[in-house]
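A single protein chain has been removed from this complex, and every other one stays in its place.
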Amino acid sequence: MNGIHDLGGRHGIGPIVREENEPVFHAEWERRAFAMFAGTFVFAGYSVDEFRHAIENIDPAHYLESSYYEHWLHAFEDILVKRGFITREEYDARIAKLVKNGGNDVVDA
Amino acid sequence: MSKPVSKPESDPAVRTRALESILVEKGLLDPKALDALVDIYEHKVGPRNGAKVVARAWVDPEYKKRLLSDATTAIKELGFSGLQGEDMVVVENTPEVHNLVVCTLCSCYPWPTLGLPPVWYKSAPYRARAVSDPRGVLKEFGTTLSENVEVRVWDTTAELRYLVLPERPADTENLTEQQLADLVTRDSMIGVTTLGSSAPTSASKH
Partner (left out) sequence: MLLTPDIVSAVASTGASARVAEHVAPRFRVGDRILVRNYNPATHTRLPGYLRGKRGIVEADYGVFAFPDTHAHSLGEKPQHCYSVRFTARELWGETASDRDTLRVDVFDDYMDLV
């Protein structure tokens, strides 16, 4: 698909912004999201091609505004729901619960 | 057919926490395995690996020959292999040719030798412009090349991963292999800088 991800040669996207002494990760959630690639790949058995395609389906405006690991997160959600490892309902409920509790670890079994 | 595009959702930190906690509860994910992965890519794998490959190629012509003909095997000789470096290609800068690597479609990058990519490499502006305006991009990184030099851009669209072998700086004959490795920057192995040039934020030692 020739979506927003197909960026080669596009004009008007702006200057390249660099960060001096950039850390490998910018937040704790990025560490977890990064590691979930191998973690989910092993049990869900998806291909890197399927993973990339899930990223290509992100809303195009949001694609440009969101970070790399948010793209990954979107792909995990998309693939794991599609393959039945999680349901959208239980996921949304868990997010709501975490938000209510200030985003802290409030998982009670 | 492609699915309908999905809408942006809540804070990625909360979503990540929610996803991890559900998967852990279901017994699909071991959080300690995630810790171990983070440790590898935050502390053990990084551009120092690539720098060792480059320095070895500079001091050992036989190694360089192997590196340019079968990069995956030659890099593995130094102990670097695996995820996002399964099939490596090393391209050599010369006085006639300057190589520059980009992934316009996503953010493919050789993890075993360079670690995880910096944000700018994954950003839309770099991906958009590196293929159509490489000299402009190089200039932003403080790299100005003669018009006589061919700029050769590698758009890494498939499963090959590319590492640039920069030119060895002048007057380094007396340096040891380790000292040479210390001169090699991440950005020079992506190809946005040369080791003769002084880019303001090219250093990436960690």
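A and B are the chain letters, set down in written order, and residue numbers restart from 1 in every chain.
To be clear about the criterion, a residue touches a chain if its C-beta (ideal position, glycine included) is under 8 Å from a C-beta of that chain, and two chains touch if they have at least 3 such contacts.
Quick caveat: nothing in here was measured; it's all calculated off a predicted structure.
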item	value
Which displayed chains the hidden chain touches across the whole complex	A, B
Contact partner of the left-out chain, one of B:58, B:141 or B:154	B:154
From B:14, B:90 or B:131, residue that would touch the chain that is not displayed	B:131
Residues belonging to chain A that touch the chain removed from view	1-2, 6, 8-9, 38-39, 41-43, 47-50, 52-53, 56
For chain B, the residues touching the chain missing from this view	1-2, 27-30, 32-33, 35-37, 40-41, 45, 81-87, 89, 104-105, 112, 131-132, 134-135, 147-160
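Going forward, only the chains that are shown with their structure count from here on.
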item	value
Chain centre separation in whole Å, for chain B relative to chain A (CA means)	21
Contact footprint of chain A on chain B as seen in their complex	2-3, 5-23, 25-26, 28-30, 33-35, 37-38, 41-42, 46, 83, 102, 104-107, 115-116, 118-120, 122-129, 131-132, 137, 140, 155, 200-201, 203-204, 206
Contacting residues of chain A [partner chain B, same complex]	1, 5-11, 13-22, 24-29, 31-36, 38-40, 43, 52-53, 55-60, 62, 64, 66-70, 73-74, 76-78, 80, 85-86, 90-91, 94-95, 98-99, 103, 105, 107, 109
